[in-house]
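All protein chains but one are shown in place.
For clarity, chains are labelled A, B and C in written order, and residue numbers in each chain start from 1.
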Amino acid sequence: MIFEIEIDGTVRSVSVQPIGDAGAAGGLFQIRIVGPGVGSEGARDPFLVDARPTELGLSLAYPDTGRSVDVAITPRPAGEQLLQLPHVDVRAVLDGRRLRRDGADGGAGTGEQRVAAPMPGRILRVMVERGQEVIARQPLLVMEAMKMENEIRALRAGRVKDISVAAGHSVESGRLLLIIE
Amino acid sequence: MIFEIEIDGTVRSVSVQPIGDAGAAGGLFQIRIVGPGVGSEGARDPFLVDARPTELGLSLAYPDTGRSVDVAITPRPAGEQLLQLPHVDVRAVLDGRRLRRDGADGGAGTGEQRVAAPMPGRILRVMVERGQEVIARQPLLVMEAMKMENEIRALRAGRVKDISVAAGHSVESGRLLLIIE
Amino acid sequence: MPASRSAVKVLIANRGEIALRVIRACRELSFGTVAVYSDCDRSALHVRAADEAYHLGPSPAVDSYLRIDKLIEIAIRSGATLVHPGYGFLAENDTFAAACVEAGLTFVGPDPHVIALMGGKTSAREVAVAADVPIVPGTREPFDAGTPLAEIAAAAAVVGYPLLVKAVAGGGGKGMRAVARAEDLADAVTTARSEAGAAFGDSAIYLERRLIEPRHIEIQLLADRHGTVLPFVERECSIQRRHQKVVEESPSPVLAPETREAMAAAAARVAAQVGYTGAGTIEFLLDDSGAFYFLEMNTRLQVEHAVTEMVTGIDLVQWQLRIALGERLTVAPGQALTPRGHAIECRIYAEDPDRGFLPSPGLVRALSVPGGPGVRDDRGVAACFDIPTFYDSLISKLIVWGETREDAISRLRRVLDEYRVVGVSTTLPFFRWLVDQPAFAVGRFSTTYLDDILATRSEPFVLPTNDDTLDALVATAVAGWLRAHRALSAGGSVGRAWRDTGRRESLR
Partner (left out) sequence: MPASRSAVKVLIANRGEIALRVIRACRELSFGTVAVYSDCDRSALHVRAADEAYHLGPSPAVDSYLRIDKLIEIAIRSGATLVHPGYGFLAENDTFAAACVEAGLTFVGPDPHVIALMGGKTSAREVAVAADVPIVPGTREPFDAGTPLAEIAAAAAVVGYPLLVKAVAGGGGKGMRAVARAEDLADAVTTARSEAGAAFGDSAIYLERRLIEPRHIEIQLLADRHGTVLPFVERECSIQRRHQKVVEESPSPVLAPETREAMAAAAARVAAQVGYTGAGTIEFLLDDSGAFYFLEMNTRLQVEHAVTEMVTGIDLVQWQLRIALGERLTVAPGQALTPRGHAIECRIYAEDPDRGFLPSPGLVRALSVPGGPGVRDDRGVAACFDIPTFYDSLISKLIVWGETREDAISRLRRVLDEYRVVGVSTTLPFFRWLVDQPAFAVGRFSTTYLDDILATRSEPFVLPTNDDTLDALVATAVAGWLRAHRALSAGGSVGRAWRDTGRRESLR
């Protein structure tokens, strides 16, 4: 099987081929990555991984290098995967579905950012105006939720195309707040 | 729904009726127990329980008495359930299926005990003879497994009807060792 | 041990990790435990761990954990004789304490009038002055909602800039604003009043000089009903974000022994001055000259009490309960004041540090908790629990102990990598970054350290290495393959989605 996987704006194509009796309980897989080279094993093409399901996600061991890593996996809507490695969280999008998605944070790649409320709350301040250019991580608005003031920030640079809330509005989780193009 | 549940040789009939919106996420249930009376809530007929699934099994809370208890549940073959309460493990058999069962330890109730090997290993000694009367917990044979000598004991009193292994035999897990009637 | 112990039953008027902490102390003392819960907390850990649990009301705190009438009713109904308020919610509410007393219950904390006295920021400062403990220069009398701005501005000029506008009823950074220049005063007063009014129902404020790069250092104490006041070795809580403590440790990496003694003595004087009983904490600011100033008193157990327990071996919650029952403190003063090794606590929240610490509540799909030597995990969340949006999002207090501060940091680095909270973003990556900061390693930081960094920082706290990215690609692809082959579709972390969906839907 071949998957298109986007991490941090870079899309790679990853092919997975079971070896021997690999199946429901995991086993040995041959991996081929097409796209920008990455990682200790990435230099080999193809390379092997021994992958086993665990209570958290998958245990990976690479026979060629000996590397062992324990990855927790959470699928989220629209093909997004939250991968929690021992030291760092990585977000990946499976099969490019993020580009078609219209909820939540708008993604870190390219295209329109549709900024949605991450939780129910009240809009305290809107800090940008329609048509304004914003840079990555610029605060867009402030929401009060969970007894705290929370800044909602831009994920990427862009221009504010539309704002659909104003200070004082109460919003549900997932409610579209503004669009950056 | 009505269930026949055997615990420690006593069979009771337990009816479960959802109240209000109780469903997949648990909720409030009305419970009616027919059989020997038991427990703080057992005196009431029927009584209520608020039951919710957890990562271990079920969280129970009884609105009438306030009691709260966290029960881990493991279904085993033939209707047996291992219930792990905070302080004690309890074995229950759902819908009397234990009586029809022919593996493992033979059950704690009545009827024939078919004593099976709990793990792979080697028979070191057989300590009973065919026709011999045995008492509950009497050692029947000694198996070497997991680098230890392990005594296999009778669960209930009875008479040895048949012995199908001898010292020196290697046995697989689940292999019938002897029958007590 | 009094013979009556096994008859004692304690209602815990709180939720989450602190309710669990109190339940644990009760169990070790053979006391019965009564939990309370709101709608969304029915299967929370504290409910599952208690002997009894009673429903309080809908999820918003005002309808549940802040309902004094319901709590008293449940205490009486369940036959509880003690009420432990935990921290937050009603822990510093003298009306609640008084209602307990009136209902014939023992409130685990000081007398109601002491809560009121020390809870008012200005009255607390007066107590400190009377106890001969220095305070940060500021206004003595509160400005109520009607005080004209001009009057406040005049007082501000006397206090001097930079200064802080603080809510009298405030705490945890709420209702507090820093003002660098006179022209910013009006805005800060308005915001502080509105925040305080919304959060505490009291918009009275006061002004206080803002010290330059001070450290937040506090003294835990226990006081029994027989006149014994026992101060403890200090806690260092200078790593704060917007006035909220993020990391706490004991002992402080900088405090001179004579300052520790002076601070402990000052704390004990404040407690003695008001006839304090139970556990409490006196917070101080330490300036770069080594001078310290009384900041406020918390008349309750602190979130960070565990670091003190780790370095002294004294169980503060057990002592709270024993003092409430009238027992005498029998701890040697030297044991409380002499730290053994070093302890550090990290507050792990369901917040995304890379999105400005935005709360990220939701379903915890699986948990992997660190083990081995020198680690204590005080969590309030189990796997399959949906972290509610109604309260703070604390998942766990992770505490490490080491023979030295350096050992404790090495251990912290290890356990942060072991800890996995699957399914939600947490502050773990932030702490993984923090433990590698040179300023943290040498202990050179003040209360503004973190906010200064966060103000300018734009990259993620932890960047994936090339190997991390490869692992993420491989895991995503293999999980996709296994899912297509149904292997992960029922169990482990991957396959629970549909069940969780069902669960959430049925909760609506």
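Throughout what follows, a contact is a pair of C-beta atoms (placed from the backbone, for glycine too) under 8 Å apart; a residue touches a chain by one contact, two chains touch by 3 or more.
Since this is a predicted model, take the numbers as computed values, not measurements.
Only one residue in the set B:19, B:90 or B:167 touches the chain that does not appear here, and it is B:90. Contact with the omitted chain, checked across A:15, A:30 or A:59, is made by A:59.
Seen from chain B, the chain kept out of the figure touches residues 1, 3, 5, 7-8, 12, 14-16, 18, 23-26, 29, 31, 33, 38-42, 49, 51, 53-58, 60, 67, 69-75, 81-90, 92, 94, 105, 118-120, 136-137, 139, 145-148, 150-153, 173.
For chain C, the residues in touch with the chain missing from this view are 20-21, 24, 27-30, 49, 306, 309, 313-315, 340-341, 366, 368-369, 371-379, 382-384, 401, 403, 407, 410-411, 413-414, 417-418, 487, 489-492, 495-496, 498-500, 502. Interface residues of chain A with the unshown chain, by the touch rule above, are 21, 23-26, 50, 52-55, 59, 61, 63, 65-68, 70.
Here, only the chains that are shown with their structure count from here on.
Separating the CA-averaged centres of chain B and chain C is a span of 45 Å.
Shared interface positions of chain C, defined as residues touching 2 or more other chains, are absent.
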